[in-house]
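Let me give you the structure first, and then I'll get to my questions.
For chain A:
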Amino acid sequence: MLSIENLRVVYHDVISVLNGISVTVNDGEILIIIGANGAGKTTLLRSVAGMIDFYDGDIIDGDIKMNDESIKGLDATDIMKQFGLTYVIEDRPVFWYLTIEENLGAASFSRWDKKVKTDMEDVYGLFPVLGKLKHRKAGYASGGEQQMLAIGMALMTKPRMLLLDEPSLGLAPIITEELFSIISQLNQTGITIILVEQNAHAALDIGTRGYVMETGRIVLDGNARELLENEDVREFYLGSGKKERKSYRDAKRYKRRKRWL
Partner candidate 1 sequence: MKQRAFFVLAFTLSLILLFIGPLSAKEIKTLSQFPMSGPVGSLPEFGWGFIDGMNWVNNEGGGVNGKKIKWFLEDMRYSPKVEIANFNKYCAEHSPDEFLIATGYITGGLKPLIDKVNKEQKIPWLDGSYSAEIFGPDGGPIKYPYYYSLGATYGDQLKILLKWIKENYKGKGDPKVGLVYSPTAWGRDGLAEARAYAKKKGINIVAEIEYPYSATSATDECMQLRKAKAQYVIYHGYSGASGCTAIFFKTAKKILKRAQLMGTHYTTGRMPILVAQDAYDGYVGVATRPFCDAVPRAKTPMDNKMVKMAHDFAKKYRPEEYKKGLRGGGIKDMFLYMDGMTYAFLLQKALIEADNAGDLSREGVKKALDNLVWDFNGMFGGKTFSYKSHTIPMLQIFKAQVKLVDYKGKKVPMGAVVPITDWINVDEVKW
Partner candidate 2 sequence: MVDFIQALGSGILVGLVYALLGLSIVIIYRASEAFNFAIGEFLVIGSFLFYIFFFDLGLPLLIALPLGLVAAGLVGALVERLTIKPLLGRSPLSMTIITLGLGFFLRACVQLIFGSHSYSFFLELPDITQEYGDLLFLSDPIWAGMLSLCTFGLIIFLLFRTRWGLAIRATSENQAKAMAFGIDARFILLIVWAISAACIAIAGIMISNFGALSSMSAIVGLRAIPVVLIGGMDSIGGALIGGIIVGVCESLAGAYIEPLGLIGFKDVAPYLLLLIVLLIRPYGLFGEVRIERV
């Protein structure tokens, strides 16, 4: 179980991005985090994965605990090795100049052992298209193939918890659908998944629970089903809800109805 307690993060010592966030992730669930651009979703994932220093950010308050053990301030590689937590950064994090096979190899660097080859075969089984293209440079693969490769690479690290940052970015709806079904398949094999998405509808469909973030705070949480039906969520993230158009001033999101966790 991962619990984030009252986390505050500042970039370059001045830009405050997360203003006290608390999130709990239960083992075996798919947690969905939705929110507008700049809400701090990516920063949250970076903090959890231990990569916040790399972007010159600082955790100035709060704590991140994995099964009651603090992982705040640990290196990304240590968090990955000790807690099986793998972060798939946004925008298809594959190595363009390496072949697909080499990409998978590079991802298994931290746990190099004899089983790498069989694990690779498993990934090819999950994504047959990767097996066909394994000697092609990843930079020449299509967007969907790259995103599949990214998830395949994440699997090579043998994760117990996967942090996915907008995997559907720039993908055709049909591929997004396929991708999300694979994600829920992975979840069924026992991997806890935290999924950050703009495509709220598709994400909430496969998720167990969800959080809504805005300007560095959690403004709403609940079961995925509840959220899907929540009027505000429907209005602002799903694009449905009341039929009449609202003026832009009214669309100031949750400013009036802020709720603190």
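Side notes on the structure shown:
One rule holds in what follows: a residue touches a chain if its C-beta (ideal position, glycine included) is under 8 Å from a C-beta of that chain, and two chains touch if they have at least 3 such contacts; residues count from 1.
Regarding candidate selection, all candidates are chains of the complex that A comes from, given by their letters.
Computed from a predicted model, the values in this text were never measured in an experiment.
Listed candidates 1 or 2 all sit in this complex, but the one touching chain A is 2. Put simply, chain A touches candidate 2 in their complex at residues 49, 51, 54-56, 75-77, 80-81, 86-89, 93-98, 102-103, 105-107, 109-112, 137, 139-140, 153-154, 156-157.
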